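One protein chain omitted, others in place.
The block that comes next holds chain A.
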Amino acid sequence: MRAAPKRNYMVWIKKDLLGLEELTKEEIEFILTTAESFKEVTTREIKKVPALRGKTVVNLFYEPSTRTRVSFEVAAKRLSADVINIAPETSSVRKGETLIDTGRNIEALKADIIVVRHNASGAASMLARHLSISVVNAGDGWHEHPTQALLDIFTLKEKLGKIEGLNVVIVGDISHSRVARSNIRGLTKLGAKVIVCAPEILIPPAIEEMGVEVTDDIDEALKDADAVNVLRMQFERDEEAAFPEKLEYFRNFGITPERLKKAKKNIIVMHPGPINRGIEMSSEVADGINSVILEQVTNGIAVRMAVLFLVAQAQDKLAVRG
């Protein structure tokens, strides 16, 4: 019999990862710890472990996404899983098949994990309710993008050693951002102080009740910040008429070297990508010493490996228990 690992031991029993809302502080920390060991794997010459050998991961992406899908694909492959990518253009979803039916078909193919990206908030949890295989939320509407927040938090922790007590600013379109919502949930659970910063029209009602402070003054927000997470401005979202003009947004909220000069010297600058250079931040900042944007991408693999590994493990446990 093997001895149980000493640190942070936990039996993971959640078959799905739908959001950070339903995770406890301990569960979030456990995923981060698990991700640390997988990060070590990605530094080896042979970056592959057999943890998910014989498992099938299906990436079901209803929204265009290169970054997240590729990250999940790489993560699954490094765990030796087989990966299938389904996108609306290449499948029957265009023919009006419902999400649940698509999910059931994937389940019938004996896949083990569905990684789903969908433009409807709650889509991942709906799928999870109807399926017995694992569902990992890769972004649902404006609701949650748990693995993005986990990799953001992982990166922060790696850089600053802890999360508790940190001042983190999230700047951008908070209203329509699942990245913001997941980050708020994760960071506040781990004891960080979160300030959200945006023009008033991009702040959703009663957001303070999620435990954050709100401001429309980026310079004020950056003053004591240990990190700033800069959201992508989706100007293509034209339906919400009252969107700010691009240059005006950059002038009032864009992260520039001048703004960073007034902030803490070692402030961490994050961005979930893809960047609109010259809109959310200047190129100097994106490529500068405070930026950890590419490290986020690398860490995304480790975090997603951890998530896939844990939900698969939970499945196996459920199967043993019957």
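Here is the rule we use: a residue touches a chain if its C-beta (ideal position, glycine included) is under 8 Å from a C-beta of that chain, and two chains touch if they have at least 3 such contacts; residues count from 1.
Heads up, the rule we're going with is that contacts and distances are computed from a predicted model.
Q: According to UniProt, what is the chain that's been left out of this complex called? Choose from "2-oxoglutarate oxidoreductase subunit KorB", "YbdD/YjiX family protein", "Dihydroorotase" or "Iron(III)/spermidine/putrescine ABC transporter, ATP-binding protein".
A: Its record in UniProt gives the absent chain the protein name "Dihydroorotase".
Q: Of the residues A:Leu17, A:Leu60, A:Ala75 or A:Ala123, which one touches the chain left out of the display?
A: Residue touching the absent chain, from the options given: A:Ala123.
Q: Which of A:Met10, A:Leu160 or A:Met210 sits in contact with the chain that's absent?
A: Only one listed residue reaches the unshown chain, and that is A:Met210.
Q: Can you name the residues of chain A that touch the chain not displayed here?
A: 21, 98-100, 118, 120-123, 125-126, 140-144, 178, 181, 204-207, 209-210
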